[in-house]
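Following: one structure in structure tokens, then a few remarks.
For this depiction, one protein chain was excluded, whereas all remaining protein chains were kept in their positions.
All chains are identified by letter, namely A, B and C, in their written order; residue positions are counted from 1 within each chain.
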Amino acid sequence: MEINGTWIEDEFAEAFSMKFSRFLVTAYDQYWLDHALAKLTGYGCSAIGCDAEIDVETQIPSERSPDGRVGASVLAFSFTTDTLGTAILNRIGQTILTCPTTAVFDGLPDSETRIPIGKSLRYFGDGFQKSKMVGDIRYWRIPVMDGEFVVEESFGVEKGVAGGNFLIQTRDQLTGLQAAQSAVEAIKLLPDVVTPFPGGVVRSGSKVGSRYPGLVASTYDAFCPTLVGRTTSKIAERANCVYEIVLDGTSFDSVANALKLAINAACEHDVIAISAGNYGGKLGKHHFKLHEILTTHST
Amino acid sequence: MEINGTWIEDEFAEAFSMKFSRFLVTAYDQYWLDHALAKLTGYGCSAIGCDAEIDVETQIPSERSPDGRVGASVLAFSFTTDTLGTAILNRIGQTILTCPTTAVFDGLPDSETRIPIGKSLRYFGDGFQKSKMVGDIRYWRIPVMDGEFVVEESFGVEKGVAGGNFLIQTRDQLTGLQAAQSAVEAIKLLPDVVTPFPGGVVRSGSKVGSRYPGLVASTYDAFCPTLVGRTTSKIAERANCVYEIVLDGTSFDSVANALKLAINAACEHDVIAISAGNYGGKLGKHHFKLHEILTTHST
Amino acid sequence: MEINGTWIEDEFAEAFSMKFSRFLVTAYDQYWLDHALAKLTGYGCSAIGCDAEIDVETQIPSERSPDGRVGASVLAFSFTTDTLGTAILNRIGQTILTCPTTAVFDGLPDSETRIPIGKSLRYFGDGFQKSKMVGDIRYWRIPVMDGEFVVEESFGVEKGVAGGNFLIQTRDQLTGLQAAQSAVEAIKLLPDVVTPFPGGVVRSGSKVGSRYPGLVASTYDAFCPTLVGRTTSKIAERANCVYEIVLDGTSFDSVANALKLAINAACEHDVIAISAGNYGGKLGKHHFKLHEILTTHST
Partner (left out) sequence: MEINGTWIEDEFAEAFSMKFSRFLVTAYDQYWLDHALAKLTGYGCSAIGCDAEIDVETQIPSERSPDGRVGASVLAFSFTTDTLGTAILNRIGQTILTCPTTAVFDGLPDSETRIPIGKSLRYFGDGFQKSKMVGDIRYWRIPVMDGEFVVEESFGVEKGVAGGNFLIQTRDQLTGLQAAQSAVEAIKLLPDVVTPFPGGVVRSGSKVGSRYPGLVASTYDAFCPTLVGRTTSKIAERANCVYEIVLDGTSFDSVANALKLAINAACEHDVIAISAGNYGGKLGKHHFKLHEILTTHST
């Protein structure tokens, strides 16, 4: 199958079920919001090497914000509800509780599974904290040096899909960079998905296993352009650069839709082939067949 | 003592010895460099709650960069050489190895204590990695999907000073925000120091201990404006907002100098008082006496 | 015709021939480059009300830059070679000559029509300027307070196409903003086109003429959602917000290609209809028929 001259391989992306939370951070102005978000979402790329996969979902203008200030919605993914709760609690404690003027609100009020956030952070108040019910929701007001830190009692948890991906193969690096950037920007405004790697892109694709005992993963030599001839290569003919886009989303459909959008945007550049990463289909529950999502999935 | 109408309390900031490394990240252009740095330095505020305290030290233009591309120097602090090595290795593996086009270079070539970085990351190459000596320095070239990731064998480690700090007390929050922002921006271009908290500022100052057993720290109620009257307050008269600036540096002098600069910048705003955080002097080895550094320390 | 559920009207965008130049600005680092470009390209939206239509075409990393420093390519459009020359000369004199560390290079070396830039600016050197030939190209080195300002003798001029456009109609403003932003970002990396309006978008579409004598243009009431019922409306049913994307390009094909890309990106959102702005076809030489460019134009 071809899109705009780009060969789409008959492959599927293999993705995993993970737990996720959505929460909203607000601040006095964009300056402090941006600083809070940068520290909150850093070093949260892959749940293999980080405590969570976390990134900004969407910006929220003052008129749509829970407290009338500028804000942003954040999505965080982890393997279990417990590890997710620990990661979010610690990250908020280190990067939001500390940041001037911020407040934090749950973004999944209807979820039954809950992780305690304000409920745990309140102890930082050393007995001076106060709770306040607004409707059904409990907020904690924790005294801090610039007033009070407002944080909701608990955040909802749902089951999402992590590791949706595809591979962009181009003749040279510059084209690859542009295609990858366009792909990620095409879904930047989309709710329900995030791209937690740097700029949304991975250039160090990995395979399961290694020749070194004890290493569970190593470079995906089949997609390394400098190894063509030294290993069994899967790189398309004439391609010399491969980038992987990795997506996490709140549902199979949100990831499928984002993959479709991102692939289409990449293919506006001079891309030789689009492929996808999988492990034979045995590890991940969700299979995104490229041909299927590109033809039948409505956006 | 007074500076520009601001009362400077006769206090000292209590800071700690920590180990640090300096390393340089370069990339194809500022777009990818910025994305790499954001993910690299996030969630690295306090060594109590994060694996390291890490932030960008200075930007490096192409003409001063080790490989002729745009770059930045990064400082990372941790309690021991071992924890520092683990933190840097994992962060580079997750956020730089993965990021399109980046390379990483040691920034402390003369240090005898070394942490293995390229030496450890090379195994990701699954036997396809190559080393290259340039002068005395060993580089590793690890095959990745956009070519090769170049990373130096090891990074130097030195002893630095973490937790230099001061407190800004103002009548209202807006003045406090402006004074804090000015303080941090006044040292943004300064080498040898970083400010790893969001925007360089902490609004949730903490004291040692808590009324809740098992909590080692809790809100610094003496500096919470909403608790005046409910606890023994140390807030200056008429002050209603307190922000703490926290600095890590490569030496006592670099921190002292930065504190002086930052305090002077804060005092250009309508600041009521400057104080500093300490634990009675028994925990931290380094004491920055405000009156001393403001009068005798040359910049 | 429909794209992804969006109705594409059988309309054409009417665009105009204009003269354009391309030139490259470089600087010591991204900080100064960004400041130079912001001042250079501001207040350059429409040649009707500004001296030129001007914007950044692409960023140039150090390894592709004429002097090994970070740079950017700029496109500027005006009605005649003379007005273009005046606009560029004055803009460079005010915003690049003044800006620390910058240099400027011609981006159309093969063009026969030339506007004098270094040739005119050199007189600022008050006799201390020097010229230097490198190959066929003359550079001027004008002494300034941070060293020398290097600027090429002349810039090439070519005939381009200005005013390529389309209209995005959505149910509400938020969807319209997202569709417009996505449309513009989809062509941000594209060479040969620029979008000189704020964020690339116009919300104040205009018609020729006015009920007030002497006004040559007035609000395009047929596309104002608040005027439905008070005027003959052309707004699609259920639409309540209309945004216009405006493009200038180096050729008919570059504009057609960009329009296609941008429309496709807009249509990934919940857009009701895409239309285009024209004046009956008598004013502008270039007609971009939506159905034609969307179906037959290759990217």
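Please note the rule applied: a contact is a pair of C-beta atoms (placed from the backbone, for glycine too) under 8 Å apart; a residue touches a chain by one contact, two chains touch by 3 or more.
On a predicted model such as this, the values are computed, not experimentally measured, just so you know.
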item: Touch with the omitted chain, as defined above, among C:E9, C:D67 or C:E148; value: C:E148
item: Among C:S17, C:S46 or C:T113, the residue in touch with the chain that has been omitted; value: C:S46
item: Selected residue (touches chain absent from view) among A:W7, A:Y28 or A:F79; value: A:Y28
item: Sole residue of C:I115, C:V242 or C:A276 that reaches the chain not shown, by the stated touch rule; value: C:V242
item: Touch list for chain B against the chain that is not drawn; value: 4-5, 178, 181-182, 185-186, 188-189, 261, 264-265, 268-269, 298-299
item: Interface with the undisplayed chain - residues on chain A; value: 28-31, 59, 61-63, 68-70
item: For chain C, the residues touching the chain missing from this view; value: 28, 31-32, 35-36, 38-46, 49-50, 90-91, 93-101, 123-128, 142-149, 167, 173, 176-177, 180-181, 197-199, 201-207, 210-212, 215, 217-221, 223-227, 230-231, 241-244
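Keep in mind that, in the parts below, only the chains that are shown with their structure count from here on.
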item: Overall pattern in which the protein chains touch one another (line/ring/star/complete/other); value: complete
item: Rotational angle, Cα trace of chain A fitted to chain C, multiple of 5°; value: 180
item: Furthest chain, CA centroid comparison against chain C; value: B
item: Self-contact between copies chain A and chain B, residue sets same or different by half; value: same
item: Between chain B and chain C, centroid-to-centroid distance (C-alpha), Å; value: 42
item: Euclidean distance of C-alpha centroids - chain A vs chain B, Å; value: 26
item: Two or more partner chains touched - positions in chain C; value: none
